[in-house]
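Subset of chains shown; positions unchanged.
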Amino acid sequence: MAVIVKHKGNYLEHFRVGHTFRHKVGKTITEGLFNAFTEYSMTTNPLHKNVEYARRYGYAGLVAPPGLVMNVVFSQTVEDISENARANLEYVDMRFGAPVYIGDTIEATSVVVGVTPSKRDNDRGVVHVQTTGRNQHGEVVLTYERKVQVWKRDLGASIDARTEAVPPADVTLWIPPYDAGRRYPETAHLTSPDTYFEDFSAGDTLEHTRGRMVTTEHIGLTCMLDNTSQVHCNQYMIDQNPDRYLGGQLIVYGGIPFNLCLGLSSPDVADNALGDVRYPTGRHTAPVFAGDTVFASTEIRGCGEYPGRDDLGLVETTLHGHKFVKKDGAWQKVEVFRLEREIAVRRRSHYAG
Amino acid sequence: MAVIVKHKGNYLEHFRVGHTFRHKVGKTITEGLFNAFTEYSMTTNPLHKNVEYARRYGYAGLVAPPGLVMNVVFSQTVEDISENARANLEYVDMRFGAPVYIGDTIEATSVVVGVTPSKRDNDRGVVHVQTTGRNQHGEVVLTYERKVQVWKRDLGASIDARTEAVPPADVTLWIPPYDAGRRYPETAHLTSPDTYFEDFSAGDTLEHTRGRMVTTEHIGLTCMLDNTSQVHCNQYMIDQNPDRYLGGQLIVYGGIPFNLCLGLSSPDVADNALGDVRYPTGRHTAPVFAGDTVFASTEIRGCGEYPGRDDLGLVETTLHGHKFVKKDGAWQKVEVFRLEREIAVRRRSHYAG
């Protein structure tokens, strides 16, 4: 006869460099999940909305937008990696592989590549993992590294303080081959006329005009992903210790503005894309709360060849998310998210000729 | 190197009479979208809920309710037609055609049939369009006219102030043929016993008893439709200029109460219907905000033959939506929506005999 409280997740002292987590549960992409996240993002790329358009390009069905793929893989890792995290510090070298379709089942693994105790605070440290998501055929759909600040539970426990080389991320975005017989120009009216590769110039910044208020719906969306981090849904826990939790509010899970900023940028930079290729680095630079209206902008950092594909170009960008906070009676712009983002964009010459 | 702000949508001076917009993106009806809007409506017609019932009647699957069809088509037009609108004035001659099923993809076009600058205010005018939504087979699922008050951006710009004849709306609601071999009475318990054609009398008014509070969920629902109008989701924009926006609140997109009022009326007037045929005219007569509880009532204006079908009758109604507002300590009933509505209703003689 005992009262048993099983603490969930790992603390700093539990991480062993080289250990591979096979994360629990897995997740099938139902049409309900697909709809919730694709539509939340406000994307305007027809690959995610119009199955006739997606099939014309050679996809098997509606294509999950990058924010959904990232969220599904990331959330599977939360219990093992970050249920007891203080902060998510950085995404590194996030790469997309096979397209994700409705009906696919995604499972994820993470290998610990580094553990670094804080020099200043002995109750925390940084865990560095490489995570890989695969579909039911074993194909990689996403891989990325993540650095996350995790609490220690037993302050006296020994830490496996080491770093290892990160395994090579052997994944390439699958893009259907170009085939002029598919008569792409017939559907050119479904996308913006001015977001082809030829339209971008390095150095330009696009201020996306649309914004969206985040409401308490963020709780349901986060739980829908199986993200079990309590700071996003357990108000009672926060009420017990409001100073520890940024003023006593539930924090919006970072994957929500991540997904939303990608979508807000879509009509200006990504509705003629055939996919997000790679995110070299990304960070949440300020918290988002229910009631904030989120906006986005995109810097074009470079425009180059897409290896092996005449019909595409690679656009290197930095995506910024921001919100406005009233301070001393004036609204101040606050950056909430920053993501280096490389996009495979169609050339007008090949698709709207 | 430039900061680029691409304004979305058109202003009054951009509309040319006779121009046809082929709207962007298109939309596949996923089970997620279908569920969200069908259930939000609170409809009790089993055609939208019970696939076994729908198939018995000869439909290919669950049938999208009229509020979902209207919302999907309408929302596709917002960027081109009304992203910069001040107010949606009127729906005219809305007609339904082919049934919409899960998996269908809807695209929309709109032709400009009139532009009328305001005589009083030189910063606005009325745009009159006829919109048509088609499925992936090219079949018309919906057609309607809309009059919308749109802002001018350049007050000095010239306006194409003309009106043209509205093209004929060549669409007829598809209703499966009557076939006594389908043994309809076996499922008569799934609908109300007193909403057959024989039960309606011109002149009666049915006060539907159920009401539903609209919450901030309206933001997510509106964005789920790809309706990009910022007055429904961008609180920061409204905070910058609260006087311009009805007291500083996000306005609920009209398609939400449109859908809800249709559903609230369902158990009293439409759960034995095989479809909404035509809405001669409709208006949003007052704004709805999060926190309002919406109710509905239906006037029966006429009961007549359904051309070519002995098993059906045509019920002509006016659907009213309303809410209550507290003023000087007393609740006042405020009409928010009014829709002339013609419904194809089953005769008891043929279906519950």
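Here the chain labels run A and B in written order, and each chain numbers its own residues starting at 1.
Methods note: a contact is a pair of C-beta atoms (placed from the backbone, for glycine too) under 8 Å apart; a residue touches a chain by one contact, two chains touch by 3 or more.
None of the values given here were measured: they were computed from a predicted structure.
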Assembly copy number, counted for this structure file with 2 shown: 3
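The rule is simple: only the chains that are shown with their structure count from here on.
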So, what's the distance in Å between the C-alpha centres of chain B and chain A? 35
Inside the complex, what are the residues of chain B that reach chain A? 1-8, 22, 24-28, 30-33, 35-36, 103, 105, 107, 136, 216-217, 219-220, 223-226, 228, 230, 233-237, 239-240, 250
Residue positions on chain A within touch of chain B in the complex are 30-36, 39-40, 42, 44, 46, 49-53, 62, 102, 189-192, 194, 201, 203-207, 209-213, 215-217, 267-268, 271, 291, 293, 295, 323-324, 331
